[in-house]
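Of the protein chains in this complex, all but one are displayed in their positions.
Labels run A and B following the written order; every chain starts at residue 1.
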Amino acid sequence: MAMNESPASPSSIDVTQVVAKSRNYWSTVLDRLSRDPVTLAFGAILLLILLSAIFADVLAPADPFKTSMIKRLKPIGTDGFPLGADELGRDMLSRLLYGGRLSLVMGISPVAFALVIGGFLGLVAGFLGGKINMAIMRTIDVFYAFPSVLLAIAISGALGAGIVNAIISLTIVFIPPIARVTESVTTQIRGLDYVEAARASGARSLTIIRAHVLANVAGPVFIYATSLISVSIILASGLSFLGLGTEPPNPEWGLMLNTLRQSIYVSPWVATLPGVLIFITSLSFNMLSDGLRTAMDIKL
Amino acid sequence: MFAYILRRIVYVIPIALGVTIIIFGLVHIAPGDPLNAVVPPDAPQETVELLIKAYGFDKPIPVQYGIWLGRAIEGDFGISFATGRPVAEAIASGVVNTLVLAVGAILIGMTLGCLIGALAGYFQGSWIDKLSTGFAIAGVSVPHYWLGLVLVIVFSVEMNVLPAMGMGPGGSREWAWDSEHLRHLVLPVITLSVIPIGIITRSVRATVAEILTMEFVQTLEAKGLRSGRIFLHVVANAAPTVLAVAGLQIGYLLGGSILVETVFSWPGTGFLLNDAIFRRDIPLLQGVILVLAMFFVFMNLVVDILQSIIDPRMSRG
Partner (left out) sequence: MKPALLKVEGLKKYFPIKGGIFNKTVAHVQAVDEIAFEVPRGETLGIVGESGCGKSTTARLLMRLISPDQGAVVFDGMEVGRSDGISVRDMRKRMQMVFQDSYSSLNPRMPIEGSIAFGPIVHGLQPSVARQRARELLAKVGLDPNLFIRRYPHELSGGQRQRINIARALALEPDVLILDEAVSALDKSVEAQVLNLLTELKQELNLTFIFISHDLNVVRYMSDRVLVMYLGKIVEIGTVDEIYDSPRHPYTAALLSAMPSMDPDKRTTVSPLTGDPPNPINPPSGCRFRTRCPFAERVCSEMEPELQPLSEQVSQKVACHMTNPSSGHTKVNSKES
C-alpha cells in the first residue's frame, strides 16, 4: 500500500491503484477457512451429525423406544433394522439418531455454560488484578488440582445419575480451565498500550472492558472453548457409560455402549456403533477447532 | 532457587487443603442422608443412634471434617461400609494395580510419542508429519472406553488370543509379574496409552519443530556440526518440556483410568471408585478420591520443581 503522504495536506492517490475495500477481520477469517479443505470436510460432517440429530423424528425409521424380544441383537443389515437391533430389540439406527440429541446436548451445554461463568470470572480476575484476582484464581486452582475425569465422576457420583446432574458436573469441571485462559488473555491485553491509552483518555473501567477488552478476549477464549467440546462429548458419554449420566431407557450413545457391552459375544459390531459416532463427533469438533484457530491466527 | 522450591511447596498446602474440603463436602451435598448407606431402613431407633455415634455423624460437620482429615493423614481411611474391612487395605491393593496400568501406559506413550513426535518435528510438512499429527489428534479424540471395547472384540471375541476381562487368572486381584497377568495387561494398557501417545506426540512435535527453527540450531549447522550432535542438542532442549508433559500425564492417568478399568474389570482404584459410588460406600469413596487427587497434586508439584531445576529460565517465576 504505497500512499504518498505529505505532512499537512491530504494524501494524493495513485488512481490506477485499486484501493481494496477495507477487509475487516472476519472476512479474512472466512477467506482462510474456505481454503482449508480438511477443516471444511469435518465441518460438513459435523453439520450432518447435527442435522440428523435435530431431524431425528423425520429420519428415524422406527420408534427408538419400541422393544421386541424376537428381534433382539439382530445384526447389521437385517430387514427393517438397517443397523441392527440392540439387546432389547430396539432399532439401532433410530436410537443412534435420537441418541445424538442427548449426547450432543450433554456435550455442548456444559462448555457453553462454563464459557459464560468461567469467562466472566476470568475477565473480572484479569482486569481487576490484585486481591480479587488472587481470591478468584486460588479458588479455581483448587478445582484445577483434580484430574478432570476424576472430578466429573466425583461430582456426578455425589449428585447422582441424571442428565441435569451430569451437565452440572461437567460445567463445574470446565469452568477452571476456561477461567484460567480468560484471565491469562485478559491480563495480557490489559497491559497493552491501547488499553492504557483508553485509560489515559479518561474512560471508566466498564467502558474500557466493553469497548476494548471484550472483543479481543472473546476470540482466543472462544476457540479454546470449542476445543473443549470434543473432550466434553467424550466425558459426557463416559459418564453415561458408567451409569452416572443419562438413565435408561433414554437413547444416548454412552449409555448405549454400556448396555450393549454385555452382548459383545453375541453381536459385537452392533455394540461398537455408538462409540463410532462419539469418535467421529469428537474428532470433527477437534479438527474444526484446530482449523478455526489457524484461520483466526490465534496463538494461545 | 531453593526459595522457589520452598515457595512452591508452601503454596501447595492450601490447595491440598482445599481439595480435601471439596472431597469431604461432596459427600455431604449429595442428596440423601449419608446415614442411609450404613443403616438398614427398618433398624430400631437405638441401633440407629448407636451407629450415628459410632460413625461420628452426631458431631458438627467441621469437626467431622477435622477427624476425617486427621485420621487420613495417618493413613486411616476408615472402614468400608460395604465390606467392613479397612478402606486403606482396599486402596493399597487398588493403587498398585492401577499403577501397573498407568506406568505401562506412560512408558508406551513416551516411547511411541517421542519417536513419532520427533520424526514429525524433523520432517515437518511431509507425509510422516501429516500422518502422525492425524494419529495424534485421533488419539485425543477417541473415547478410550470404546476403543477398549473394540480391542476386546477384535482380540478376544473374534480372535480369542487375549483375555477380555480381569487382571489375571481366576479374577485375580493381586498383581504378579507372570505371563498370565501380563497377557491380561496387554489390552488395557494399550487402550490407556492412546491418550498419552496423542498428547506426547503433539507436544514433542511442537517442541522439536520450535527448537529446529531457533537460531542457535542454525548456528550449529553453520559451524559444521554433524547431524548426530545436533540431534543431541535438540533432545537436551526438548527434554524438560517432554518430561513435564509425561509427569502430568501420569497423574492424570491415575485419576482417569476409571473408564478403562470398568471396561476391562481391572481391579484398580477406578474400579473401586465405581463400586463405592454405586454402593454409596462413603469412607471408601472419600478415601479413593483423596488418594488419587493427592497423587495428582503431588505429581504436579514434582514436575514443577523438576522443571525449575532443569530449565533455569523457569525458576524465577
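Following the convention adopted for this analysis, a residue touches a chain if its C-beta (ideal position, glycine included) is under 8 Å from a C-beta of that chain, and two chains touch if they have at least 3 such contacts.
Every value quoted in this text rests on a predicted model; they were computed, and no experiment measured them.
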Interface with the unshown chain - residue positions in subunit A: 1, 3, 5-11, 13, 19, 22-25, 192-194, 196-204, 207, 211-212, 215-216
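Criterion: only the chains that are shown with their structure count from here on.
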Rounded Å distance between subunit A and subunit B, as computed from the means of their C-alpha atoms: 24
Interface residues, subunit A side, partner subunit B - complex: 138-139, 141-143, 145-150, 153-155, 157-160, 230, 234, 237-238, 241-244, 254, 257, 261, 264-265, 268-269, 271-272, 274-276, 278-279, 282-283, 285-287, 290
Subunit B - residues contacting subunit A, complex: 14-16, 18-19, 22-23, 26-27, 29-31, 137-138, 140-143, 145-147, 149-150, 152-153, 157-158, 251-252, 254-256, 258-259, 262-263, 273-274, 276-278, 285, 289, 292-293, 296-297, 300
